[in-house]
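All protein chains but one are shown in place.
Right after this comes chain A.
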Amino acid sequence: MPSRRRTLLKVIILGDSGVGKTSLMNQYVNKKFSNQYKATIGADFLTKEVQFEDRLFTLQIWDTAGQERFQSLGVAFYRGADCCVLVYDVNSMKSFENLNNWREEFLIQASPSDPENFPFVLIGNKVDVDGGNSRVVSEKKAKAWCASKGNIPYFETSAKEGTNVEEAFQCIAKNALKSGEEEELYLPDTIDVGTSNQQRSTGCEC
């Protein structure tokens, strides 16, 4: 626990299986890309230190599995998230249509204090595929969806080529940071003189 205050931000990445969540994270954290698809099991965790406006903070990135069979892990994984990143594949309409489900699922499971203003970021990945010829979700359509959900920031990326990945995560960090600013009031009690409500046994059972 160093004296200089650093902030830790928990970032959850959600989206259908195969849209490139793990690849985005790998590109961002390790600057690496692999064409091989390896399904994430449960969740994967990576950390990255980021400098933002003279402040140092750490992104704790929760890369979750897209397959439905892992969704039971929801509550446990989403608890206390500072930002949620939704990812879809611009070449797959289904992955775009599922964004609503992912967003709602997250809000239900994580139950943030202010769901209306919880920071999401949308990423449309795989813009490099086939020179953009196989693309089925237009930028306009994606932006319209973002606008309807309270102006979610939108980025189009290629995890393979590294396009826009850094920028997207900068924005993620910024939004996550904003959401964490207001609260954190730690107001402990002191024991009253008159009413000595002494507790004989607390939770400890040793």
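Things to note:
Here is the rule we go by: contacts are C-beta pairs under 8 Å (C-beta built on N, C-alpha and C of every residue); 3 or more make two chains touch, one makes a residue touch a chain; residues count from 1.
Note that contacts and distances are computed from a predicted model.
Of the candidates "RecA family profile 1 domain-containing protein", "Vacuolar fusion protein MON1 homolog", "SAGA-associated factor 11" or "Integrator complex subunit 10", the chain left out of this view carries the UniProt protein name "Vacuolar fusion protein MON1 homolog". The chain omitted from view is touched by exactly one of A:Lys10, A:Arg103 or A:Lys160, namely A:Lys10. Of the candidate positions A:Ala43, A:Leu107 or A:Val129, contact with the unshown chain belongs to A:Ala43. Residue in contact with the omitted chain (choice from A:Ser17, A:Thr40, A:Thr58 or A:Asn164): A:Thr58. Where chain A meets the chain that is not shown, the touching residues are 1-3, 5-8, 10, 42-43, 45-47, 49, 58, 60, 62, 72-73, 75-77, 79-82, 110, 113, 179-180, 183-193, 196-206.
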